[in-house]
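One protein chain is absent from this view; the other protein chains keep their places.
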Amino acid sequence: MFEDNINIRVRYADTDQMGFVYYGNYAKYYEIARVELFRNIGLTYKSLEEMGIGMPVIEMKTNFIMPAKYDEKLIVNIKIPETPKLKIKFIYKIFNEKNELINTGETILTFINLLTRKPKRVPTIMKDKLSKYFE
Amino acid sequence: MFEDNINIRVRYADTDQMGFVYYGNYAKYYEIARVELFRNIGLTYKSLEEMGIGMPVIEMKTNFIMPAKYDEKLIVNIKIPETPKLKIKFIYKIFNEKNELINTGETILTFINLLTRKPKRVPTIMKDKLSKYFE
Amino acid sequence: MFEDNINIRVRYADTDQMGFVYYGNYAKYYEIARVELFRNIGLTYKSLEEMGIGMPVIEMKTNFIMPAKYDEKLIVNIKIPETPKLKIKFIYKIFNEKNELINTGETILTFINLLTRKPKRVPTIMKDKLSKYFE
Partner (left out) sequence: MFEDNINIRVRYADTDQMGFVYYGNYAKYYEIARVELFRNIGLTYKSLEEMGIGMPVIEMKTNFIMPAKYDEKLIVNIKIPETPKLKIKFIYKIFNEKNELINTGETILTFINLLTRKPKRVPTIMKDKLSKYFE
């Protein structure tokens, strides 16, 4: 298992007229957490794209437990529960400033060749970067 | 069961640099489908809010099957599978212009009193509008 | 001069916690108006991109006069004031359901070759489609 914690500030643009973060914006918070998790182990998603590798999301589940409010600093706890092969799973727990669990989620992504759009296995560079956490 | 079909045009703002609709934007398409379904049976979400009723989403599941492209006219098939009580479930199937199934989803919403934030049962007006479809 | 009127429904995702449309979302409304104006004269922006032509925005001005509210059906009056050459200018006036002027704006776009990113003159197909309105 590999795990990280990413801080995200709720922006005005993220809220809706109910006064909380619009439910569609959690997907963006999950994306930021994934990207920062990889940056923290020395791998940028940008560099993957430059190698011709894309990572489309094929599945997402979300539970909205409590609302997130404007200007709160959220902590996204993100986990990769198992060694990725053809797919990679991420599990998210979002906490607010009072350390209350406000959201849980899960996404599954695949790897594709950006030119051919064909699926491929986990890129070697990602496998290598993650391997020490899954021994 | 109650069912409707809603057209949605993919906008440039909805796409990302992979060249397709950003995965977080399907939640917005689901919202539009819910709102238009209710409008089509004579009930606006706006009027519910004016009566002091909110409908926060508490659960969402999505399967991204094929990408949606810029300027495509999507059809969102939306279903309410059972009579709502404390919660209301919606099931979505999104088709592209070639009638290919590109996305399936599910959301569960609750009803709250917007002032007290307390949960409440399905509003009578909604129950009445939907009743004939669930006999 | 060429002119058109485009209807846009305000979506929940467009609002912010002040209870109105977030100021950044008018740019999206302008984009929709541009695209629908061209569709109405038989030219899709998508087809331009397929011909290798992009139209980046280089300048935008907006005056926010009155707020736009959730679920309102806005009318975007859009004008092309003069024959486009190296640039194309659009002027917008947005009216709410009470026919009040709530927003005015202006954007200037250029034409680029999507492969080389080099600027180019107005595409012949667009010039032809627009010519009868500028005689």
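We call the chains A, B and C, going by the order they appear; numbering starts again at 1 in every chain.
Note that in this section a residue touches a chain if its C-beta (ideal position, glycine included) is under 8 Å from a C-beta of that chain, and two chains touch if they have at least 3 such contacts.
These figures come from a predicted structure and were not determined experimentally.
Engineer: Could you tell which one of C:M1, C:M18 or C:L101 touches the chain left off the display?
Structural biologist: In the full complex, the listed residue that touches the missing chain is C:M18.
Engineer: In the whole complex, what residues of chain C lie against the chain that is missing from view?
Structural biologist: Interface with the chain not displayed, on the chain C side: 18, 22-28, 31, 54, 56-65, 67, 114.
Engineer: Name, in rising order, the residues on chain B that touch the hidden chain in the full complex.
Structural biologist: Chain B touches the chain not shown through residues 12-13, 15-20, 22, 24, 70.
Engineer: In the full complex, which bits of chain A touch the chain not displayed? Write them out.
Structural biologist: Those residues of chain A that touch the unshown chain are 11-13, 27-28, 31-32, 35, 44-46, 49, 70-71.
Methods note: only the chains that are shown with their structure count from here on.
Engineer: Counting residue numbers used by both copies over all numbers at the interface, does the chain A-chain B contact come out same (over half shared) or different (under half)?
Structural biologist: Same-residue interface.
Engineer: Rotating chain A so that its CA atoms sit on those of chain C: what angle is that, to a multiple of 5 degrees?
Structural biologist: Rotation angle between the two copies comes out at 180 degrees.
Engineer: Would you kindly tell me how far, in whole Å, the mean C-alpha position of chain C lies from that of chain A?
Structural biologist: Each chain's C-alpha centroid was found; their separation is 34 Å.
Engineer: Report, in whole Å, the distance between the mean C-alpha point of chain A and the mean C-alpha point of chain B.
Structural biologist: Computed value for the inter-centroid distance: 24 Å.
Engineer: What are the residue numbers in chain B that touch two or more other chains?
Structural biologist: If we look for residues of chain B contacting two or more partner chains, we find 27-28, 31.
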